[in-house]
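With one protein chain removed, the remaining protein chains of the complex are shown where they sit.
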Amino acid sequence: MFPPIPNPSVASDAATPRFGEKDVMRRSASEVTPPAQRLTEVAKLIDVTKCIGCKACQAACLEWNNLTEEIGFNHGVYENPMDLTPDTFTLMRFTEWVNPETENLEWLIRKDGCMHCEDPGCLKACPAPGAIVQYSNGIVDFQHDNCIGCGYCIKGCPFNIPRISKVDHTAYKCTLCSDRVAVGQGPACQKACPTQAIVFGTKEEMKGWADFRIKDLKSRGFDKAGLYDPPGVGGTHVMYVLHHADTPSIYAGLPDNPRISPIVDAWKGMTKYVGLAVMGFAAAAGLLHYVVAGPNRVSEEDEENAERLADGTPPPPPPTGQHEGRTP
Amino acid sequence: MTADNLKTPDGNHVPDDVEPGDAVRPGHPVQVSRYTVGARINHWITATSLVLLALSGMALFTPKLFFLTALFGGGQWTRALHPWIGVVLFFSFAGLFLRFWKANLPAREDGTWLARISDVLRGREERLPELGKYNAGQKFVFWGMSALIIVLIASGIVMWDQYFYAFTTIEQKRIAILVHAITAVVIICVWIIHVYAAIWVKGTFGAMTRGKVTGGWAWRHHRKWLRELVGTRKRPASRPGTPAE
Amino acid sequence: MNMELSRRTFLKTSGAGLAGTTLGAFGFSEAEAAVAAAVKPFHLVNTTEARNTCTYCSVACGIIIYSKGDLRKGETADIVHIEGDADHPTNRGTLCPKGAALRDIVKSQTRLTQPMLRKAGSDKFEAVSWDAALDKIARAMKDDRDANFIATNSDGVTVNRWLTTGFLAASATTNETAFATYKVVRSTGILAFDNQARV
Partner (left out) sequence: MTNAWTDIKNTDLVVIMGGNAAEAHPCGFKWVTEAKANRGAKLIVVDPRYNRSASVADYYAPIRQGSDIAFLMGLINHCISNDKVQWEYVKAFTNATFVVKEGYGYQDGLFTGYDEEKRDYNRDTWDYEIGPDGYAVVDETLQNPRCVWNLLKQHVAIYTPELVERICGTPKDKFLKVAEMVGECSTPTKTMTSMYALGWTQHSKGSQNIRGMAMLQLILGNIGVRGGGMNALRGHSNIQGLTDLGLMSNLIPGYLNIPTEKEADFTTYMSTRAYKPLRPNQMSYWQNYRKFFVSFMKSMFGPAATAENDWGYQYLPKLDVASYDVLRIFDMMKNGKVNLYFCQGFNPLQAFPNKAKLAEGLAKLKLLVVMDPLQTETARFWEDHGTFNKVNPADIQTEVIQLPTTCFAEDEGSLVNSGRWLQWHWPGGSPPGEAKTDTWIMAQIHLRLKELYKKEGGAFPDPIVNLNWTYKDPGDPTAEELAREMNGSVLADVYDPVDPTKKVLEAGKQLSGFGQMRDDGTTAGGCWIFSGCFTEAGNMMARRDNSDPGDAGMFLKWSFAWPANRRILYNRASCDLEGKPWDPSRKLIEWDGAKWTGYDVPDIAPTAKPGEVGPFIMNPEGTSRLWVRKMMRDGPFPVHYEPFESPVANVIAPKVRGNPVARVFADDWKSFADIGDPAFPYAGTTYRLTEHFHYWTKNNHVNSVLQPEQFVEISEELAKEKGIALGGWVRVWSKRGELYAKAVVTKRIKPMNIDGKLVHIVGVPIHWGFVGAARKGFPANTLTPFVGDANIETPEFKAFMVNIEPSTGPVVA
């Protein structure tokens, strides 16, 4: 058993968060001087092989964060709601998978939610300064006061996680219960998880625990068991233990090799700089042209010619050879 | 009323580049009606939308310009207004398109004009052919705007999550955003050209403010158009179009 | 009884050999943390804790109820949160999806708040006072018992039973309530006495 985190203290002096502003390592649409010393990285480890799909994590998340999800319908499956929403930060996804090697049915149940990437695509895509911050312990958190609701974070995210609220038009996702972690607690989902399929601690501890679990799985014939800590996003602060780590996508579409989309990279990278340069160049070229060529003015002669034309007096013919395009 | 129905008193078709309201009024100097009130209102709505879109768009495009959101009442308002202004632009521009498309059809002299672009840039118009209501540069702006706005509205709808989130995949939205951004850069450049041309070519502003240019302006920049207007002026009272004033 | 909360934790891990979590180690010292923080405030601060047991299944998970207001001081207590008790040997702080949402059942829209009476043939409940409801119940019991009590059977054996009234007892009340219920029901001679155990 992974040692449970002691119950929280309710004393007023226990409330002081142990990290905050000063520990912000990245801030959306802002330049940040990273803190000189990084906090110990934290991580949540989701052991899919121990998960029984009970949705305690979902319930605990709703309760702790005071979220009111709609009461929906049954759609012929166990998932509910059917997708993440601004009020559902985490969701059990169920996959009935027949293992082609053993022909045995496996019910793969994965808790979906923010992965808290080391290189967060949401933060990269976000245009609103300070709407998304990354603390040096690895938590990626949305600051709703700064959020403008553009939804760029959704496009930036390689895991399709953030959702925009129709109520306050800001983006929501799992905060890794930053309010709890800040007082030395684990996230609400982790605390609730009946089988300790979710554990929380430092990232190093989590990797160690994952090794312990993977050994057990290999002893049970899951040769491909492994840890999901995808390097494409610099690793994540939510990791999975999978029985079939060679094919993450069988777990309800967990990306095999997640990375920030090259399109997003192009948009937030090259396009931004090249675009600004091009626009600047266009404006500068105009200015330069004006300085060099001077204004293009109508002359007295032009006016006279026009008057003559209007009066029916034939204006002077065009200069020879200048109007090849015209029929005389 | 479009120019399609216009006929000269002798029964000939009015040339494509003569638009309703275009007229010559002799005097000192000659006054040429170039844009009707409707066209001008339409233009300025379009122009305003485009500027607002550029400002709000740039605010969301790069953090360095995020401060521009203040003009719209903050980030949330900017995000909410931008697409609606886009809708205004789209319909407004559609109006301009219907008004101007015919006059912007390519003409033979456009080639020559383009070939002599260096003379254009140097203001040596005596070396250019006589031009209709629009030169090739203006036509480029017109058709460029038309195409870019269609791309922008299409890509904009794809990324307008508030109403259209469900209809496309995230990958499609990503592409849309990239396309929208690039297109926006291009349209802003086209806009710069358009505005600069109006600044550089003196006497142009009057066309979109008072609706009129001087005869000399028309003689210098759009002589063919001026000649056509003069040619259609025989019996102005019978003309079905609405005069500029 | 002693409500002093033990802060003991289960530091012994079985099998894995990992040291206790070093969660406490991340973050700087408390003094430095006083700088403006973007993290939401921890909303259990200054609440009152009460140790309780989950009301659902017989795993009997330990829970802590956090409320605004302290019943022990005679105040009104409004429950703001319910969470697993990490000190509890069985659940170690964990809860199932029902347990994790216990606050919702306490505060359910369909909680009953006053005695109600549905009259014969009526299509609605009407509010009644506790006194009226209890008097009506006692009277109905007395009348039925007096009319149908069986003191002896056909063989003349004293049987002292009352079969025309039945009582179905709960499954989530305390032992103490159950015992009080047992005494009251048995003393009347009711035999049609059962509980949820069968289902």
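Chains here go by letter, A, B and C, matching the order in which they are written, and residues are numbered from 1 within each.
Throughout what follows, contacts are C-beta pairs under 8 Å (C-beta built on N, C-alpha and C of every residue); 3 or more make two chains touch, one makes a residue touch a chain.
If you're wondering where the values come from, they're calculated on a predicted model, not measured in any experiment.
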Original post:
Which of the displayed chains are touched by the chain that has been omitted?
Top reply: A, C
Original post:
Hey, which chain A residues sit against the chain that's not shown?
Top reply: 1, 49-56, 58-59, 62-63, 68-78, 80-81, 96, 98, 104-107, 109, 194-197, 212-213, 216, 219-220
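By our rule, only the chains that are shown with their structure count from here on.
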Original post:
Does the chain-touch network form a line, ring, star, complete graph or other?
Top reply: line
**OP:** Using mean C-alpha positions as chain centres, tell me how far chain A is from chain C in Å, no decimals.
**Re:** 42
Original post:
Using CA atom averages as chain centres, what separation in Å is found between chain B and chain C?
Top reply: 74
Original post:
So, what's the distance in Å between the C-alpha centres of chain B and chain A?
Top reply: 39
**OP:** Please list all residues of chain B that touch 2 or more other chains.
**Re:** none
Subject >> Junction residues of chain A - those touching two or more other chains >> reply: none
Original post:
Which of the residues in chain C come into contact with chain A in the complex?
Top reply: 5, 7, 9-14, 16, 18, 20-28, 30, 32-49, 64, 66, 81-87, 91-101, 103-104
**OP:** Could you please specify the touching residues of chain A with respect to chain B in the complex?
**Re:** 29-30, 127-129, 146-152, 154-155, 160, 164, 166, 169, 261, 263-264, 266-267, 271-272, 274-276, 278-279, 282-283, 286, 289-290, 293-307, 309-311, 315, 318-319, 322-326
Subject >> Residues on chain B engaged by chain A in the complex (per definition of touch) >> reply: 24-30, 32, 59-64, 66, 69, 74-76, 78-80, 108-109, 111-112, 121-123, 125-130, 159, 161-162, 165, 170-171, 173-175, 177-178, 181-182, 184-185, 188-189, 192-193, 196, 199-203, 214-220, 224, 226-227, 230
